Each structure stands twice: as C-alpha cells, then as structure tokens.
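Missing here: one protein chain of the complex. Every other protein chain is in place.
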Amino acid sequence: MLLQLSTWPEVENYLSYSTGIIIPIGSTEQHGPTGLIGTDAICAEVIAKGVGEATAAMVGPTLHLGMALHHTAFSGTISLRPSTLIQVVMDYITCLAVSGFRRFFWINGHGGNIATLKAAFAETYYHLANLNIPHADEIRCEIANWFMCREVYQLAKKLYGDQEGSHATPSEVALTQFVYPDLIKTATLDTQVASGYPIYGAADFRRHYPDGRMGSNPALATPEQGQQFYQLAVKELSNSYLEFIAKA
Amino acid sequence: MLLQLSTWPEVENYLSYSTGIIIPIGSTEQHGPTGLIGTDAICAEVIAKGVGEATAAMVGPTLHLGMALHHTAFSGTISLRPSTLIQVVMDYITCLAVSGFRRFFWINGHGGNIATLKAAFAETYYHLANLNIPHADEIRCEIANWFMCREVYQLAKKLYGDQEGSHATPSEVALTQFVYPDLIKTATLDTQVASGYPIYGAADFRRHYPDGRMGSNPALATPEQGQQFYQLAVKELSNSYLEFIAKA
Amino acid sequence: MLLQLSTWPEVENYLSYSTGIIIPIGSTEQHGPTGLIGTDAICAEVIAKGVGEATAAMVGPTLHLGMALHHTAFSGTISLRPSTLIQVVMDYITCLAVSGFRRFFWINGHGGNIATLKAAFAETYYHLANLNIPHADEIRCEIANWFMCREVYQLAKKLYGDQEGSHATPSEVALTQFVYPDLIKTATLDTQVASGYPIYGAADFRRHYPDGRMGSNPALATPEQGQQFYQLAVKELSNSYLEFIAKA
Amino acid sequence: MLLQLSTWPEVENYLSYSTGIIIPIGSTEQHGPTGLIGTDAICAEVIAKGVGEATAAMVGPTLHLGMALHHTAFSGTISLRPSTLIQVVMDYITCLAVSGFRRFFWINGHGGNIATLKAAFAETYYHLANLNIPHADEIRCEIANWFMCREVYQLAKKLYGDQEGSHATPSEVALTQFVYPDLIKTATLDTQVASGYPIYGAADFRRHYPDGRMGSNPALATPEQGQQFYQLAVKELSNSYLEFIAKA
Amino acid sequence: MLLQLSTWPEVENYLSYSTGIIIPIGSTEQHGPTGLIGTDAICAEVIAKGVGEATAAMVGPTLHLGMALHHTAFSGTISLRPSTLIQVVMDYITCLAVSGFRRFFWINGHGGNIATLKAAFAETYYHLANLNIPHADEIRCEIANWFMCREVYQLAKKLYGDQEGSHATPSEVALTQFVYPDLIKTATLDTQVASGYPIYGAADFRRHYPDGRMGSNPALATPEQGQQFYQLAVKELSNSYLEFIAKA
Partner (left out) sequence: MLLQLSTWPEVENYLSYSTGIIIPIGSTEQHGPTGLIGTDAICAEVIAKGVGEATAAMVGPTLHLGMALHHTAFSGTISLRPSTLIQVVMDYITCLAVSGFRRFFWINGHGGNIATLKAAFAETYYHLANLNIPHADEIRCEIANWFMCREVYQLAKKLYGDQEGSHATPSEVALTQFVYPDLIKTATLDTQVASGYPIYGAADFRRHYPDGRMGSNPALATPEQGQQFYQLAVKELSNSYLEFIAKA
C-alpha cells in the first residue's frame, strides 16, 4: 500500500488500525563504472515495496537524496548536506505524526545515511516533544539497512567473498539488475581496486578511489542473485517491521 | 536518459555535449476523496521522462516532497517547510553545478511549489556566485508547470469547463489514471464543491475545503484524457526545454 | 494611523475594534539610470499610507529591504536572501499575532518579493499553529501589488504602451516623482533597451540589462501621472483591504 | 544624500570618492503610554539624515525593526529575533561591500540593539573574509548611539535628572516631538514609576514595568528640547563619522 | 557542587531547595606571546568553582569556546560564530530549564562574549515562552564578568596602571599563574605595544596588534597577585550570586 497511490480517506482508514509506515531512503551517488547512480534508492524502494506488500503496511515516498557528500567529486552525484537532511527528515516525520502515524520504519540503502538519520531522529523526537501533538512521546523510528540483513550479508560473502567490497558492491548491483534487467552496464574494471581507506572529503575520496569502487567487483553480479537478495531482504525486514510495530 | 539509471562515466560523457538537465518536482498531498496523494509527483515525473526521451536530455531524480503546508490537515500529506525546500534545491543544484550542469529545467506538478522554487533559485544563484565553481554565473533555472501549458489548459477547459477547478482537478487525475489505469478510485463526491477561497493555514484550508477539492469534479477524468494531456504536455515542454538550452 | 506614530495603548484600543494591519514592503535596488534606488519602498509606503487613511486602518513599518539578489551587481542595491526575508516576515507577523492582529495586508512595491512573501506566509501559518497563540488558525495574509491594480495597469498601458517595460517603469518612476517632485533625475537613456530576457543571477542580469532597465522608458514619467497612479492604487487597494478584513 | 533617493550611477560616483555609509537602526516597540512605538527609528533616522547632510555622506535605508523581544508583551511591538537580525545585518553589509562600501557607521536609537549588532558585525567580518570580495579585510563597522553622545547625555541629566530614566525617556520623546510636533501624546502617568529592575523575558518585563516606562517621566519633554538634542547629536556624530572614515 | 561531579538524584535534590546555577564561560584564543590560550576559560572556571563553594551553588560545565572571531588570525584560536554560540546557549539553558533551574548566573572571562551572550539570553527567553515548560517566564540570566568586579578592577589599576591594557592583561595572566604556577611563560615583549585601536575583522586585528596584546604588559603578573584577584572576584561574585537568586 503506497502512500503516493492512496487517497487521504484511505490513509485515514489505514490509521484506524495501524500507525506504522515504511519509508525508503536511498542516495543519488556514483556507484563505480557500472553501477547505477540511483542504486541505493532503487534497492531501498523495491525492498520497501516488497515489505509493504508482505505486511500490508503503508509505504511512504522514497527519499532519493541522501548524505553522499564524499561522492560529489564524481559527475552526477547529488547529496544533501547533513543539516539539510535533518530538516527533511524532521518535516517528513512531523507531518505524518500530525496525521497520526507513530512508527517509522526506515528502509535504508546507503551506509552514508545512517549517521545523519540517527541525528535526525534524535532532533525530531525532541522537536515533537515541544509541539502540541498528542502522543508525541510515542513516536519511534527504526533504521533497517537491507544490506546488513544477516542472510543478505551471508549470501554476499558466500557469493563474492572479499570482492563484495563496501561500495558499488556486487550485491547491490545484482539487486538493481533484478529490477532493471535491461540496464546491465559493462566496463573494463581494473582488477586492482582500492579498499580500506577511510572516507574524508570528496576530493580525497576520488584520489584514493579513482573509479569510485571501494574494494568491490560488481562484474560478479547477476540478476538472479539480485532476486535472491531481494527475497532474503524482504523476508527478514518484514519480520523486523512486524516486531517493530508490535512492540509495546 | 535517467540520471538514476546512468553510471557516472555516462553522466560525464553526457556533459561533454550537453549541460542541461530536467528535474521533476511534485508534492505529497491530499488530492480530494479520489485523487492519489502522489498525483503531483506522478504527473511531473511521467512528463519529465517523456520530455527526456523526446529531447535526449538527462532527467534527475524526482523531488516527491514539495511545499504543501496548507494541505497538512489531511491525513497523508507530507510537506517540506519553504526554508527546508530552499536548502534541498540549493544542495541539488550545487552538486550538479560542480559536476558541470548549467541549465536546470524544473518540470513542476504543484502550484504551491512555484513561489518557494523561485525563492530557492534566487538564493542558489547568489550562493553559487560566492563559491569557486567555474561558470557559476552561467547557471540558469526555469520552472515549467505542465498544467499551465497552453494546450493542456485549453483541453482542460474544453473537457471540464469550470469543473476543472484548481486542486484535485480532473486533468491531473486523468493523467494519473493514464499512468495507473488499475488505480482509478471512486467515491461519492458532493456536487457542491467549495471554490475561490484563498489559501491560508492548514486548519483554515480544511474548514473551507472539507473534502480537499478546490472547485473540481475529478469524477470527469478518464485515462484516455490523461493520455491526451500527457502528449500535449510532453510536446510543449520538449519545445520549451530545447529553447531553454539553446538560448545563448 | 501609523503604528510607528502610535502608542501601545492606542494600538490596544485599535485592536478592540479591528484586527487588520497594512504592511508596506518595498526593495532597495537599482532602478535604471534615473530611477531612485528606493522606488519600490517609496511607492509601497505612500500608497499604504493612503489606504490606511482611507480605511482608518493601522499601517505597520515599511520593510525597505526585499528580495533583489538579481540586482546586486549594480551599486547601491541591498537585498535580503530569501531565507533571511522569510525569517523577517515570520518575526513581523508573529509579534503582531501575539498582540492580537489577525489580518495582514501586504502592500508590495516589488515583483521580486512575491515569491518569497508567499513562501514566508506558508511557513508562518505553520509556525504559528505550533505555538500557543489563541486563534493562530485565523491569521491571514494577502499580498496587494499596487502595480498590478487593474486601473493602474490600464493607465500605464495607455500612457506608455510597451515602453512601460517591467523594471524601472515610467509608472513607478512617475509615482516617486509625485512623492519627491524635487528629485526628478535625468540621464541620456539609450533608446534601445533590452527586454524579455529572464532573470537568473546578478552578473547575468547585468550582462543582459546593462543600465538596469528592463524594457522601460522612464523618461516618459511625470509627477502628474504619478498622482494619477497614486489615486487609482489607493482607491482600488482600499476596496481590497476592506473586503479582506470583512471576509468571514 | 540618501541611498533610497539616489540612482545607481550616483552611488557609483559617490564610491569614487568615499566608501563610507551611515545606517540608521531603530526599533518598533512600546515606549510607555505617551511615547511613539517608532521612537527609536524616528530618532535614529532624523539624526542620520542630519549627519549625512553635515558630512555629505550617503545614508542607507533605516532598519525599523530591531531587537526588542523584551517589549513584546505590549501591543504593537515588533521585534526580530537576534538570529534574524544577525542575518539581516549580514545581508545589508555584504551587498554594500560588494558595491565597494567599506565603512559602515550605524546610528542606533535603541540600547537593546547594541549586543546583537556587535555579534552581527563579528559574524559579518568572518563571513566576508570567506568570500571573494576584494578588500574584505578592510570592512569596518561602528555603532554610534545618539543617546549616549556626551552632550546629549549631559543635557538630559540637566533637564530631567533622574526622571530621564532608561526607556521611554523624555529626551527621546522630546526628539520625536521635534520631528512630529503635531503628534504630542498625553496620558495620566503614574508618578511612581518602576526602575532598576533588570531585563529578562517579555512577560516578566511587563509584570515589573506595567505601563512600559523604565524610570522615566516623558511628560517633561518639549519639542524645543528635542531640537536641542537633535543639534547636539548631529554635531557630535558628524565628528565621529568623519573621524571614522578618516582613520587609516 | 559541580554538576559534572554530581549524580542526577543529587541534582534533583538540589533543585528541591535551589533553582540557581553558575555557568563559567571563557574563550579559546590567543593571549599574546606569554598568555595561555585558555586564559579566559581558566579564569572563569576557577572563580566559578570558588563562588560555588562559597555559596553552596551548583556549577555547570564550562563553555571553553566563546566568541573570539577577531583573534582567529593567530594560531590556536578557536571561536564559535555568534549564531552558533546563540544556539549553544539556548540548548544549555533549555535543558536545565526543563530540569527545573530558573536562575542562570554566567561567570564570564572574555569581554568578546558579552554581546553574543546578551543576544542569546533574549532569544532564549523568547524561545522558552513558546514551549510548554512550566514557569518559563521566570527564567533569568545574569552575566558576571569577573574582570569587571569593582575591587578587581581597582587592584589591577593600582598594580599595573595603564599597563593593564585590555587583552592579555597582567591581571588575567596573574590569575592563570595562580592556578598553574608551573606554567609561567616568558618571552621578550616589545615595550611598545599597540592600544586603543577598535576591533574589526581578524586580519585587521593582527595587522594592528601584531603580537596579540592590546596595550598590556603581562610580564608584570605574579601568581601572588593572581591569588588576590581570585579572592576579590570570588568574594564579590558570591555576593552578586546570592543577591541574584534572592531577588523576587
């Protein structure tokens, strides 16, 4: 049940029996020579829809822009500053809290979003406590990183070993191939790929990761593997969502 | 050519022959008893993709959240504050300007976005002029409201007359029906529908427009009409885009 | 009745029978080789005072600084950033709302202010709804652009035709001549004057509008015409104000 | 020479021989039962014009809104928050610095502005140093409080002794009477007037200063005294301005 | 009684009989060739602790970073922007106001903090009035500048005369020597030392005060004098604090 494809009376009706909502958040950032710039948003969105179907939960509009400042030396990356993203998250939650939602389950496709999301949640709880919204103190947010699902992680290790890397990974590329099987990109990938270097500013990042990959070999990805990741993530996050909204 | 479905080298290549980009911006807001909450984003996005195909232009990720504070008394509406949206637009443009983009063509689906977008563009030009980006003074933004295209407007008047109204209009509903023919919602619509009352705060808006419609009769909409609107808008905005990027 | 020339008990007394206030907003920006930098503020203020007298309404202090970032490549222009102006408008309205004012009639002298004002009103309604002010949901703002009054517009077209242009217009210059008949400036004006080019950043604006005028011939202006504009604007906006505060 | 009454070429010409500008800043706040709400702006503006004439200096538009949050429990007071005023001052100076101004002489009519102005200047110097404006490190601001001019202060003490008080003072009221001799307000003033209590929040202020005066007896004011204050302030601040711009 | 060295039940107990708290604020800024960069924080903290002991008052954590933008051209200076410091002060007070504190006695070691602190207090009172905190209108802040204590000032004048200067003064250096007798720094100090030049931006400051001192001769300082300053300041500020919290 997608919020964007619902009417307001349908939302009102939904709120009569559930106060939970699933929110996909991705990023718009370079994913190496073959990965789609929208990878993180595509993955978060498709899994969120799957979880929404499996649990009959409402799914809100995807946040396509995340915190990817360190990727901005590559063409096409669009990042919010953390202070902007905090305001966006605060506005997003506040509006829905006014509507009556109380459980916000963020399905996240980008590791770089986690810190800012956590900061945003803390600031939002505090902000809501200062407004006159009934039950403001019952608002809860949870981040669910699909790529950190136990079975997703295990499958990635099994399939790719160290070549999974940490950015532009074969697992996320596989998932986008599953979603867009006609959009499988190829390029000659240097077999030597940088890894392990910490993330600082954008120019520094590009100096150390010249083609954008971090230790990964996305050429290993296939759409079939993508489907497996999809199914594992949907299963695990559906359970997580149901536990989240069931908690007293 | 969708930015989200491109790789960074593809974007770099695109920039070697064009600096233009199309950006869809919608809103997530009530659209009456039968209109989809995502109507404005759906319309902007589908038309932007059509224009992108027709003109071989890059299309950036859709901004699903716009300025809809006056709709927030209806369940499911999610609005950014104007000051938040200004920061989002500033971040969006700045990142792409650093990449080398210089012509930003915003295809807009929501009248309530126009004022804040204009404010944001002004602030962004000024901001960019203070940074060290080469050619910052050549950055240009244009807003293209699909619903204000001459032929779109004329067709809406011809088909619906006064029942077009100004929010939750049959024309925009028709367009969403064209995109999602399986999602045509029905409800008993009061034949008396408020209109002409100005927009102030959210509670006031709901008092005056109790079911969310502003003078419209969305029951008149059909998917076939939606297709017509789509084609007219794509044609007209494709011309607008080409003129925009051709201008010295 | 000018707020600045009243005492607080007088304001308190005024609030016992009216909650309306008129607020002039102008700009401090170049107006071509012969137009006063304060033109927009001068025009808004004098008309606001006229309307205030005609309707026995309170008139607040003029905002001399508006949104004129695109004029900042010309000496003497002072602009607020949109995000600053939003805060100013929010503070202005909030203080008066706490006093008990509920109808804010903004007489505006500068087209460039409109977008930011609209954004500011939306943000202010939302802000006030979150505070504990009684009747916050009854706060209403209206923008009245004197230069868009029907009869003002018609007279300008009749007197000047296309030479009215869109910035540093003979109509606004005439009005300042009516106010300051001793300050009529002259300069050799190029008969070729740029027009029709959209507004982007400041450097770009000056490149396209090298003397600051936009399609206008302010040499046509006379103080007598200014008086006519004054009278037409005061008459029309007095009616608008009375309708505004009478509305339920 | 008033900026608002100049054209941009006149400003450009002025900048060829002087980089100094005088900026009046007042406040819009209760001034007791008989004082005008605009007292501080009226005083600052008239003196600034006098100094501008005496020294052939440019005078910028008056900031009518200052930092008067502690007066907001009285009807008609309009205050900017300090954080808003800082942005306004930063925008004001930045625009003029881009034009080429380097010496900003702020003639201030309200004690409550001083702290925020000082904070704003510091933040502005820092901000300008980060931009690409030539000679940013030569920007200087000075606050000139007309009511703290030595001879003004001495005359007030001589004329009114302790009844000068510290807010809604007879000296400032006298000055407004000199400017607006037809607007002399009267009211029965309690001979017992609170004084010496520190300033905290707005509700607290009104509890301790129930009619808004702080230890003053504005009934002592006459327009003739106002003229004397005017002349003393103009003389002293003209000297201050000339010294300020002459300093290496 | 230091807040940092207390438990929350101890704070709760303290609040049952007192709502006062002492907050030391310093700065991290150059203090000439021999003065410690932390001088202002060291002085404020040690005196605050002394006052806390003498009056059995709670002492909050020291704010080490103040408003020292004009010193940032010297290595090691760390300053907050005024707009940042305002937010810090607002957060500091708001949290403690929620706990139940109502009297905030700021012991300040740096003249450059005063303006921003005053601005911050005004903004905080206003902010708190908009929240739902009980007794928000009873929150009061007071700044106590130890170096402006009457007897401190007199002793400094007596000991050092004009060589006290106004920054990197022997009195504050003496106080740090009393606290850190093993850290007495020496350097050849030019006997000619700049003084009397106003403070503008950082580069300008360093041009006029090349070694950082403002008219002072810190070589005159001794730890014994530091002890005297300490005792005088603690005595006077203890009285001030007790008066402050006793006031109705």
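Per-chain numbering from 1; labels A, B, C, D and E assigned in written order.
One rule holds in what follows: a contact is a pair of C-beta atoms (placed from the backbone, for glycine too) under 8 Å apart; a residue touches a chain by one contact, two chains touch by 3 or more.
Quick caveat: nothing in here was measured; it's all calculated off a predicted structure.
Novice: So which of A:E12, A:E53, A:E151 or A:D204 would be touching the chain we can't see?
Specialist: A:D204
Novice: Pick from E:V11, E:I143 or E:A219: which residue touches the chain that isn't shown?
Specialist: Selected residue, touching the omitted chain: E:V11.
Novice: Touching the absent chain in the whole complex: find that residue among E:G20, E:G35 or E:G215.
Specialist: Answering carefully, the residue with contact to the hidden chain is E:G35.
Novice: Touching residues of chain E against the unshown chain: what are they?
Specialist: Residues in contact with the chain left out: 2-12, 15, 28, 30-38, 41-42, 60-65, 72, 74-81, 83-84, 87-88, 91-92, 95-96, 98-100, 180, 183, 185, 187, 212.
Novice: Mind pulling the chain A residues that touch the left-out chain?
Specialist: Here the touching residues of chain A are 67, 69-70, 72, 81-83, 86, 112, 114-123, 125-126, 128-129, 136-142, 198, 200-204.
By our rule, only the chains that are shown with their structure count from here on.
Novice: If you average the CA atoms of chain D and of chain E, how many Å lie between those two points?
Specialist: Centres of chain D and chain E (C-alpha means) sit 29 Å apart.
Novice: What whole-Å value do you get for the distance between chain A and chain C if each is reduced to the mean of its CA atoms?
Specialist: Centres of chain A and chain C (C-alpha means) sit 46 Å apart.
Novice: Got the chain D residues that touch at least 2 other chains?
Specialist: 72, 81, 83
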